[in-house]
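What you see is part of a larger complex, with each chain still in position.
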């Protein structure tokens, strides 16, 4: 039994509040245990310079933690005058993961920026950001489709993410901060609704890991992500049906 | 009648949720109409270099808006690599205002940082930050007093703030964003529970203003701030009594 | 009696040397006591991006102190790699104040930058910068009017500024550095030649202040600013007449 | 057959020139095909602040490309004034990977910095940097052991890295730049001499990948890394024996 009473293969409670922000085209407050992230999707009718004139859209992400999201206060990156390596790594990951389920041609020459702001952190902030920002993205895309009469729905599948890790020789699902600190292997996995991998990032800084451990972690991650995607479906309601339809259509192309 | 149905001398509804963050020594979510700010107070057992060795504490503030707190997305200051002038001006104001009601000697050689993060903006973010961060500060100071047995309670009075402005020749209390955009005079006022001024910042960029207009604005601000302070008292419960006691003691010294 | 022999309601001697710089379209060296500021006005036939295509001009300001303008040397902001909060606050104030008396439509789609460089500081550098840069601006605008045949003179009124403060319970006009350091309330006021307020910025960091103190400070500021404007008129000679004419015309529109 | 004539499971030729730099404690020029990286190891008798007083050492890495390492010139990060996200991600990866095979306690309170400077790039620069910097590190550690009489050899195993990817549905080993550009899945793997995983980073930005594809990639990576480690052994000569001894001792603890 884990310190918070969960079984080793049990994720923390997930809560997704949609339309949390009155200005954004799509937004959620996602809570996974005590980790809380506000995700907003901003649609802009322009693309970055390197994408211009290709008739395709772009999806990107930014990630930040409030200074006191953590148990010790962190200095703001704005005050330091630069983004840290961890922040850059995470926001590149979120953007890359989301793009894997977006049909950039169907989106048209516009961009969507997902802002993931962690207002309270307790482990798994990057995976929670991915799971939450997918929902904000879907809401914004749905709104866009209706307003702009896009030819086809540009989201091709669901996308969820969890962390898994090895603690005292045993694979655990969805680590909280305390568990994360003592895990010898730490892995973040992103998968589609169709059960394909989008990102597998496993790190054994404390100690390398065997192929068997890797396999156990991947299985656990798969089941955890399926749970996340069920929560997304529930939060999205009718929009979830549109995604399923688009996914079905995409798989036949 | 104003666009949201208020009378010219009526403030928006105020809601203060205390202990909104599990890590911070003091925290609130303050909502004034659609303006929402998370304020956290972090206590650290050190002071900035220029305060060292004086046996006195320090109180400072940082202010930021989430990129999509506003109707158009703003680039993050962390991404730009520097704080803008508006941000610096606001965080200097918040810190200065709070210090006016803190007995830095009673606080002892430690510092308290108030982080004000605007998660949704609709006018008055700086005044809302001051009103909210006072409550977070009081909670943190109360906790500190109990844990460290401070000689006296280091908060000497309540502190509230509102904005006022002249729209179409008439003074209005607590402007929302739409009103703020069309006001010809804009004034932010900070006052103590005892009815003294801490900051008066009036600006007539669009058009200069007369002494009579100034007097009307100050009266309106005074009544608005009294309302804010009543909400603070309610949110603070028994801690409010400690502030009143300290204020009473301070006025007799 | 004050340390430099002045009465509490007496400003320091003011000296304005016009055309101090051979390159700038307008320039002054302004001395208020031992505070000395070089103000230059640069006219450029373009506006910042956010003003483009509106047929209106822009007026902005930059402020800096030479490293040894003060009794202890300050590190250059260029060496630090960023502008401090105080600098940003001051240059925003100067620009905003000047714009309040400029008819941006009459100016046409061009911009004027006022550079205020403090070569020696002894209190009141921001108010002295405003008073001095108004004169540099007027000289540049007058030259522009003659060269470009503008339809109407784009300066609508005089603009002066002083600091006032409460020292030992008594309101004082035009604080020098030593007085500024011991004032419990510090206020900067900007007014037009017509006696209207443009900026009122009062701060009681050390101790809050009463409504009565505020009223006394405002009265003192008003008389001090009238004196500043008389010095401007004298320095500007015939240009002063053009401003009066434009002010008269504006008040009739 | 691949464009350069290799079989799908064949790595490019590897050449490791040791002691390439006369100043560094350890150094190599590593060439994997046309990818060329200079790796130097610098030993310093101090640790970063967060490691002080723990009696343990630290290993870290920095990564950079010469501007014309690539077919189009890249602007220097020194000229831009900041490190890009890709650079930060890579140097964090290199440092983390190397630390997994260093016994930081045996190293003692000193730090080793691995500088990986890509002088010519043709795909796989991060994996080549890991493989090369391991050799530079081993040379520096060996020198340190002899000069400082360390109790035990602080490197606990070999460490190699390769990239693998899926091109046209088939797993390929050691992608060059041209192949990397058209791979739909891209994976970097780091393994120890003992065949354990240290890092697995698989990305399917273009298209998600199945569990079966993942398994094929991991197998291919394993065989490629074994080849890399044989080249390291050859380059290190007698030092390779010391690593094997330390690895054997470590596995018995």
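What to note about this one:
The first chain written gets the first letter, and so on, giving A, B, C and D; residue counts start at 1 in each chain.
Operating definition for what follows: a contact is a pair of C-beta atoms (placed from the backbone, for glycine too) under 8 Å apart; a residue touches a chain by one contact, two chains touch by 3 or more.
Note that the coordinates shown come from a computational prediction; the quantities given were computed from them, not determined experimentally.
The full homomeric assembly consists of 6 copies of the same chain, 4 of which are present in the displayed coordinates.
Just so we're on the same page, only the chains that are shown with their structure count from here on.
Looking at chain A and chain B, not one chain touches each of them. The chain with its Cα centre farthest from the Cα centre of chain D is C. One copy, chain B, sits rotated relative to the other, chain D; on C-alpha atoms the angle is 120 degrees to the nearest 5. Chain geometry summary: the mean Cα position of chain A and that of chain C are 52 Å apart. Rounded to whole angstrom, the centroid-to-centroid distance between chain C and chain D, based on C-alpha atoms, equals 61 Å. Separating the centre of chain A from that of chain D, both taken as means of CA atoms, is a distance of 29 Å. Residue positions of chain D touching 2 or more other chains, listed in rising order: 82. Arrangement of the chains shown, judged by which pairs touch: a linear chain-to-chain path with two open ends.
In this structure, the chains touch in the following pairs: A-B, A-D, B-C. Touching chain C in their complex are the following residues of chain B: 82-86, 88-89, 91-92, 96, 99-100, 157, 187, 191-192, 194, 196-211, 214, 218. Contact residues on chain B toward chain A in their complex (touch as defined above): 21-24, 27, 34, 38, 40, 42, 44, 62, 64, 66-71, 73, 76-83, 87, 113, 115, 117, 119-120.
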